[in-house]
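Left out: one protein chain. Kept in place: all the others.
The first chain written gets the first letter, and so on, giving A and B; residue counts start at 1 in each chain.
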Amino acid sequence: MSGQYHRPHRWAWFLERPGYMRFMVRELTSFFVAGYLVVFLITLARLGGGEAAFGEWVQTLGSTGWMVAHIVALVAAVWHAVTWFAAVPQAMPIFLGEDRLPAPIAAIVMGYGPWLTVTAVIVWWVLR
Amino acid sequence: MPAQDTMTLEIFRYHPETDSEPRFQSYEVPYDEDWVVLDAINWIKDHVDGSVTHRWSCRMGVCGSCGMMVNGEPKLTCAAFLKDYFPGSVKVEPLVNFAVERDLVVSLDGFMEKLQAVKPYIIRDDVNDTSGGEYMQTPAQLARYKQYSMCINCMLCYAACPVAGHEDEFLGPAALALGHRYNKDSRDQGQSERLDVMLMGEAIWGCTFVGECTVVCPKHVDPAGAIQQAKASAAQEYFKRFVAPKGAGV
Partner (left out) sequence: MKRSSEAFWWALFSAGGVMAALFVPAFVVVTGFLLPSGDAAVVAERSAQFAAAVGWWPVKLALLGVLSLSLFHCGHRIRHTLMDLGMRGFSGLLKLPCYGGALAASVWLGWVLWGI
C-alpha cells in the first residue's frame, strides 16, 4: 500500500541495544576460535614433521607474542563456551514429568560438568 | 500542595495524506504516578489533539494491541508506567521493523501472513471423527507447550529482532514460537506440514539467536528458545527426508 512510511535501513543496528552488543561479542568469538584452530592444526602438522620440527615449534609457542595470542584465544574460547552453555538449557529443555529442569542445573549437567571433565582429562594427560 | 507536575510526551507523527516524512510533536500531560504511557496518550487524544492515532484495547496486557517503542524500547504502553520515566520525558514511536500506517499505528499485513504460514491450529488426520470423544492430555503433555501458548501477538519481539528487520523471508519470533507450540502439542499431527514451511529459505534459519525477543516478551514466552528447539526438529526432519523422502510411502 502506498502512503506507508518505511524507516531507513539501520546498518549499525548492533549498537542500538546492550543485548545486541553482547550478541555481537559472542559471535565475534568465533573469529578468534577459528584463528586458534588453525594454530592447533599447525601444531599437529609440526608434530607430523618429526621431533626436531615439533621441538622448534614448541619453542616458538613460548615467545611473548604467542603467549599473548593464546591469552586472547583463551578469553575468546572461554566466553564462547560460557555463552554456549547459557544457550543450551533454552534450546534443549529437559522435562521431569510436568517440571522443566531449571536452567542453572541444566547448564551444569549439559555444559559445565562435561566441560570440567574434558578439561581435567586433557590437562592431566599432558602433565602426568 | 504545589501545582500538579507535568510530563513531556514526544509523539511520532505521520499522516500519509499530508506528510512525506515523520516528525515528532511534544505534548505536556499531567503527571500521575498511577498512569501508564497509554493513559497519557489517551489523555492527549481526548483533551489536546484528537488527530493522534494509536491502537489499544484491553489496558491490561492481554490484547496485545498497544505495543510501541517507549524511549527506544519495545513496550506494551499499558504496562509502561510514567513514574519509571519521571521526571524525564517519554518518546513514543511506532514499533520498529514494521511499516508505519499513521502516527503510532503499524501495518500488520506481513505479520498476519507469517502467522498464517505456520498453521497455528491443531491439525488432525481424523478431524471429522468425534466418536472417540475428546482428545485427552495429561498435565505433563500440557507442560511441553504451555509456555509457548501464552503469546498475545503484540509483536514486541519483531521490534526487538534485528533479523526480522533485515530479512523478509524470516517468519519471526512470534510466528515460529506459535508453530513450535502446535508441534509440541500431543493432540497435533501437523508437525511435518509446519516443518515444510520452516525448512524453506530463511524462514527459520535466518534466526541467529540474538535472544532479545525473549528479553522484551511481556508474556515470558521465550520465542528464542522455541526457535532453537524448532530448528532441531527441522534439522531432524531434513535428515529423515534424505533417508525416506516425503511421499515415498513411508
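Everything below uses one rule, namely that a residue touches a chain if its C-beta (ideal position, glycine included) is under 8 Å from a C-beta of that chain, and two chains touch if they have at least 3 such contacts.
Just so you know, these numbers come straight off a predicted model, no measurement behind them.
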* Structure fact -> For subunit B, residues touching the missing partner are 162-163, 166-167, 169, 199-203, 205, 208, 231-232, 234-235, 237-239
* **Residue ranges of subunit A at the interface with the undisplayed chain** => 11, 14, 24, 27-28, 30-31, 33-34, 36-41, 43-45, 47-48, 51, 54-55, 58-59, 61-62, 66-67, 69-71, 73-74, 77-78, 80-81, 84-85, 111, 114-115, 118-119, 122-123, 125-128
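The rule is short, and it goes like this: only the chains that are shown with their structure count from here on.
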* Asked: If you look only at subunit A, which of its residues touch subunit B in the complex?
  -> 1-7, 9-10, 13-14, 16-17, 19-20, 23, 27, 87, 90-93, 95, 97-100
* Residues of subunit B touching subunit A in the complex -> 14, 16-17, 19, 21-22, 72, 96, 99-101, 107, 109, 139-140, 142-144, 160, 162, 165-166, 208-212, 214-215, 222, 224-225, 228-229, 232
